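Note that one protein chain is taken out, while the other chains of the complex remain in position.
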Amino acid sequence: MAASFLSRGVGLFRLSRKTTALLSGSRCFSQTEPEPLTVKQQQDGIRRIILNNPRKRNALSLSMLESLRENIVTDLNSDDLRVIIISARGPVFSSGHDLKELTSAQGRDYHTKVFHTCAETKELQTLHNLLKLLVQDLTTRVKKVMTLIQDVPVPVIAMVNGVATAAGCQLVASCDVAVVTEKSTFATPGVNVGLFCSTPAVAIGRAVPRKVAMEMLFTGTPISAHDALLHGLVSKVVPEERLEEETLSIAKRVCQASRPVVALGKATFQRQMAQGRDAAYATASKVMVDNLALTDGQEGIRAFIEKRKPVWSHKVEKAHD
Amino acid sequence: MAASFLSRGVGLFRLSRKTTALLSGSRCFSQTEPEPLTVKQQQDGIRRIILNNPRKRNALSLSMLESLRENIVTDLNSDDLRVIIISARGPVFSSGHDLKELTSAQGRDYHTKVFHTCAETKELQTLHNLLKLLVQDLTTRVKKVMTLIQDVPVPVIAMVNGVATAAGCQLVASCDVAVVTEKSTFATPGVNVGLFCSTPAVAIGRAVPRKVAMEMLFTGTPISAHDALLHGLVSKVVPEERLEEETLSIAKRVCQASRPVVALGKATFQRQMAQGRDAAYATASKVMVDNLALTDGQEGIRAFIEKRKPVWSHKVEKAHD
Partner (left out) sequence: MAASFLSRGVGLFRLSRKTTALLSGSRCFSQTEPEPLTVKQQQDGIRRIILNNPRKRNALSLSMLESLRENIVTDLNSDDLRVIIISARGPVFSSGHDLKELTSAQGRDYHTKVFHTCAETKELQTLHNLLKLLVQDLTTRVKKVMTLIQDVPVPVIAMVNGVATAAGCQLVASCDVAVVTEKSTFATPGVNVGLFCSTPAVAIGRAVPRKVAMEMLFTGTPISAHDALLHGLVSKVVPEERLEEETLSIAKRVCQASRPVVALGKATFQRQMAQGRDAAYATASKVMVDNLALTDGQEGIRAFIEKRKPVWSHKVEKAHD
């Protein structure tokens, strides 16, 4: 029964367990301990974060977002971290927020009953108010995670093998690099269920031409990996069997660079892109000098002159000034 | 004779009948009642507006612009209207403003004589002053129509099967979606007749990469439908025999959505795209809550929970607050 419920089409957000419990009058969940919503691994400078809730199409629930955020910020300033790869288990990279997480049979029956029996009762209004709070909470947290990805000092790569919709598509758009398989698709289907993908549109509208974004938003129709590449939503399309290899190849190249040099470059890129041309040049020119003053900026030049590979300290301190 | 005059190459603007009459000293036009400049039809939520002056290459004359504007704004707030398709009769979608509309043989002879016989006479200066007023009037009205298209609460689709130049190309760039045939071409040839396409460049420069826009503007050379797609000027290129079907397919998808949800989404997209990232997220997040408060926002969620298709009210009123 849960399965038939879950097999329904595209959803946009879900009620959190807390909300569900509140609504259903139940406060205990006697399920076995669930698997973690995201899995974090780190080796040789590469942190892998895997969305791990395929049964729920890796919906970006409040708890999933919190888990993802935590995985990103943990030891973020450690020299050992150089790049983050976000991927997902299962055929759906992420379905965005999810109407489906009115999970427990108990809760679902209750809601169905509420909706069926009373059009404008107090219970319904309560539900709507809870939904409103939930959406406020969700959009705030989504914004936090999406801007966090752009603001962290290491590059973040999306590795996508499947469907990315709504906030899931926004997640791909928000990463610095996206390597995706040929079968991957991208959509903003909120309009179909009456909740326009306005927050995903912030990231997607800044990644692809306006006409592409608007057709996606107005129709909810998915675009192919090939079209996503054509329009700048993703960086590379590869056959499924080469997804890991190609993604890791980019990640390893990033690891060969100096962490503070990359961090300064990433932050500067975001900053100057928000400015007019002349202000952007002023910003970037100043940063070139700051970069040179970094220990690793100086090591780079020394290594060049000495005809050897540079040995990065990955330290943020300036050499001298 | 008129035909040979009309068969000339690309033109950019035309003198209105009023101006022509003024210049020629004639105030009466004893022609048979002309066909309407644009044709408006509406069925099942889809309004079709057809540029209907193929003999003049669907030039965006003052009267054509006014006719187009009227067709757009009429009953704009009716729930019955969900999407607008702008297409054209004849092999030219639109040639933009048009130097050619010095229409009457009488008027044309007069102007030719003026130009041939007196280089700097008072008559010539009068003509130039009239042209200046005409251009002011035209650019103002063009801006109004182009921004109107982006600001109306329903998506506007350009359905193009042929040549779109100057303000005609701007019209395609200004629509939310553009479905075009393989033989369609796009150009800004004003530079060839000494009147740079600066106003078309506002829309085109925001649709395609700068290098593409500048080559078009500096050389006047047309780009193919394929290149227009590659660079984001159009949404889809289809064989001629499938133009109607593909365009209607997108229009029908839009019709399946709730009108106020789409309207809120379209307005929000335009608004947030003009803002910086963080301000854009603030705008969009607030709108997600407003969207949820719409009658149709709530119907969408209810329908989802009840596992049925939503039945949209298309009403703007909020359900509760």
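First chain written, first letter: the chains are A and B, and each begins at residue 1.
Please note the rule applied: contacts are C-beta pairs under 8 Å (C-beta built on N, C-alpha and C of every residue); 3 or more make two chains touch, one makes a residue touch a chain.
Predicted, not measured: the structure shown is a model, and the values here were computed from it.
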Touch criterion as defined above, residue of B:41, B:78 or B:140 at the omitted chain: B:140
Residues of chain A (touch criterion as defined above) contacting the omitted chain: 155, 176-178, 206-208, 230-236, 250, 253-254, 256-258, 261-262, 264-266, 268-269, 272-273, 276-278, 280-281, 284-285, 287-289, 291-294, 296-307, 310, 312, 319-320
Hidden partner chain, residues of chain B it touches: 5, 8, 11, 99, 102, 108, 111-112, 115-116, 125, 128, 131-132, 135-136, 139-140, 143, 146-147, 150, 191-199, 201-202, 205-206, 208-215, 217-221, 230-231, 274
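What we mean here is this: only the chains that are shown with their structure count from here on.
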Centroid distance [mean C-alpha coordinates] between chain B and chain A, Å: 37
